[in-house]
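Every protein chain but one is kept in place in this view of the complex.
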Amino acid sequence: MADLIYNIAAIVALAGIVLSFARLILGPTIADRAVALDGMTIISISLIVFIAYYSNRVIYLDVAIVYGLISFVGIVAIARYLERGI
Amino acid sequence: MISIIIIVLGIIMILAAFLAIRLKNLLSAIISAGVISLLASVIYLLLAAPDVAMTEAAIGSGLTTIIFIFTLKKIRKGDLDD
Amino acid sequence: MIFSLILGFLLLIIGIYGMLTQKNLIKIVIGFSIVDTGTHIIIVSIGYLRGKTAPIIDSSVDIKNAVNAVVDPIPSALVLTAIVIGLAVTALMLSFIIKLYQKNRSLSVDDYQELKW
Amino acid sequence: MEMLGAIVTLAGSILLFLGALGILRMPDVYNRMQAGTKATTLGSILFLAGISIGHYECGCFGKIIIIILFVIFTNPISSNTLARAAHFAGIGLTKRSVKDDLKDDDIENRGEEK
Amino acid sequence: MIKRIFILLALLGLVLMFLPFLKDFDFHQELGDLSSQYVEGSINDLNSQNVVTSVIVTYRGLDTLGEVTVLFLATAGVGFLLRKKKTSLRSRRSSELLQTGSQFLFVLIILTGVYIFTHGHLTPGGGFQGGVLITTAFLLLILADINLKFNHSILLFVESFSGVFYVIIGLFGILLIGMNSFLDPAILPLGNFGKLLSAGAIPLIYSIIGLKVGSELTTIIDKMGGE
Partner (left out) sequence: MKKGFLFFISLLIVWILLAGTSQQEIIIGAIVSLLLTIIFFSKATIFSEFNLNPKAIFYFLIYIFVFSWELIKSNLDVAFRVIHPTIPINPGIVKVKTKLKSKLGRTILANSITLTPGTLTVETNGEDYYIHWIDVTSEDIEGATKQIVSKFEKYLEVIFG
């Protein structure tokens, strides 16, 4: 029972990734696309932790740590380029 | 479960690859290419290769995008130079 | 995993298509990085064995029976260094593009005719 | 205990989904950013907390706490930088907006010289 | 038009080449001989939990040395192509929030990077990933235009020193163990399986690779993004 609920949660999160990607396709401006990318990274962190639970390996969490710490740098770089900062 | 995740993420990656090739605006194309390497690291994790997943997460989502953006910056500045 | 193998091939073909059809130099490099990712996915999925886990033998894997419980470590080791080298190669290509742009003020392949026959 | 963790995880995933829906539905960049920052932050916190509650025997509390801290630190910084850049790049607010003090005050060009 | 047809034909040929490979591809159920030898050797001889790490550092250590050399050559190429020149262009200051936040996160990223490359034999990760994390920390400073006054001679010193030290550790293997054991980790005590100080010299070698990769990629980023 609990396993089933975990799987449903993962599929709902996956649907979230699909919706964000739809904004990335539609997005009229670059800022919209960057917002969609930001949303996708955060949902992916949750998905990675779910995979760690699903495969029953604690060490996969290290990947999520690196992902959570690094992925925002790309967004910051896009923003700084947009505002002509770098 | 693993097959479902791989199929959904795979469709998104293929669409993102098409967008990266097709979009006229270079920055949008770079963002789409960033999506590919972002989701590739999840796929490596599903294929039981966490080392590769960590490398791709660190390099693909951060450094590759940034190197492209630095190139665009140099080109824009060169445009304004003279 | 057959789906990831197909995904890798599709990415490879899309990347090559982009490299062949696009005129913009930066688009060509983007195509190259897509081909890179596709190749890496192919190599990793060749090393995957169904129902086995990552080659890191911690407390959740039986040490006595480790050989029958893990996937192939060699493709992982190969791809890991290939990704880092790919980043350096991309940086090198992009700096060539910057240099070319500073010289000719153009990003289109059509404007570089010196080596055409 | 496992059931409790599963329900918390499900609540988190629904919040993540609503955040993504907000990114899709909202009318302009700033409102999308509101949905994309807040809903996904609490959503991922609940998702991670639910998994570590359901599997308290794995001894992974430390790493989960670290991931949650990193998400809380980094998420507002990236949204703030992006909102500032979008406003500087001239992406306007939606027609339904009431006021725009930042545009009226015109401080953006003052800070340009390095 | 003719060009387009040629391109489509080339892609079709590629697909036809790959199709039989996809159709007849049989997934193995067992590890190959070499792989199982590596797995067993890593557990019994080297005391290293992560088999990928022991393949990279020990069994294929010479290849890794070559790869680090390729990285060095690429760095030198970028440095040669992009010489710095002064631009008088105005650029916008970063916000106060980004400046404070990146000073705060800089220390955290460096600490995590050190964790990643010292635990290469226990967790996924190692020198390459840790080096990239350290590069990202410096990149954050460039993006937030903070001047922490790190001077470039330290960077060059770290790069060349770690390269030389890498080779010296390799030569110690020949000196202490035997003719065929360049880069053998058994020059240090092997320790207990699963502890931080185990697997001989693997943590040391991987830390050195991490410093080397980090300083080289930082040089690339600095050349491409610096003013």
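Order as written gives the chain letters A, B, C, D and E; numbering starts at 1 within each chain.
Quick note on the criterion: a contact is a pair of C-beta atoms (placed from the backbone, for glycine too) under 8 Å apart; a residue touches a chain by one contact, two chains touch by 3 or more.
Everything numeric here is computed off the predicted structure, so don't read it as measured data.
Within the whole complex, touches from the chain that is not shown fall on D, E.
Remark: the omitted chain is touched by one listed residue; of E:S35, E:S54 or E:T118 this is E:T118.
When the missing chain is restored to the complex, the residue among D:T9, D:S52 or D:S79 that touches it is D:S79.
Interface residues of chain E with the unshown chain, by the touch rule above, are 95-97, 100-101, 103-104, 106-108, 110-112, 114-115, 118-119, 148-149, 195-197.
Taking the complete complex into account, residues 15, 18-19, 21-22, 25-28, 30-31, 33-35, 37-39, 41-43, 59, 62-63, 65-66, 72-73, 75-77, 79-80, 83-84, 87, 93-94, 96-103, 105, 107-108, 111 of chain D touch the chain not shown.
Simple rule for what comes next: only the chains that are shown with their structure count from here on.
Chain-level centrality, scored on Cα centres against the all-protein Cα centre, points to B.
Compared on C-beta pairs in contact, A-C and A-B come out with A-B as the pair having more. Each chain gets one centre point, the mean of its Cα atoms, and the points for chain B and chain C are 11 Å apart.
Averaged C-alpha coordinates give centres for chain D and chain E that are 31 Å from one another. The distance from the centre of chain A to the centre of chain E, with each centre set as the mean of the Cα atoms, comes to 24 Å.
For chain D, residues that reach two or more other chains under the stated contact definition are 70, 74, 77, 81, 84, 88.
For chain B, residues that reach two or more other chains under the stated contact definition are 2, 46, 48, 50-51, 53-55, 58-59, 62-63, 66-67, 70-74.
Pairs of chains in mutual contact: A-B, A-C, A-D, A-E, B-C, B-E, C-E, D-E.
On the chain C side of its complex with chain B, the touching residues are 1, 3-4, 6-7, 10-11, 14-15, 17-18, 21-22, 24, 26-27, 29-31, 33-34, 37, 40-41, 44-45, 47-48, 52-54, 56, 71, 75-77, 79-80, 83-84, 87, 90-91, 94, 97-98, 101-102, 105, 107. Residues of chain C that touch chain E in their complex: 2, 5-6, 9, 13, 16-17, 20-21, 48-50, 54-59, 63, 66-68, 70, 72-74, 76-77, 80-81, 84-85, 87-89, 91-92, 94-96, 98-99. Contacts from chain D toward chain A in the complex involve residues 2-3, 5-7, 9-10, 12-14, 16-17, 19-21, 23-24, 29, 32-33, 36-37, 40-41, 43-44, 47-48, 50-51, 54-55, 58-60, 63-64, 66-67, 70-71, 74-75, 77-79, 81-82, 84-86, 88-89, 91.
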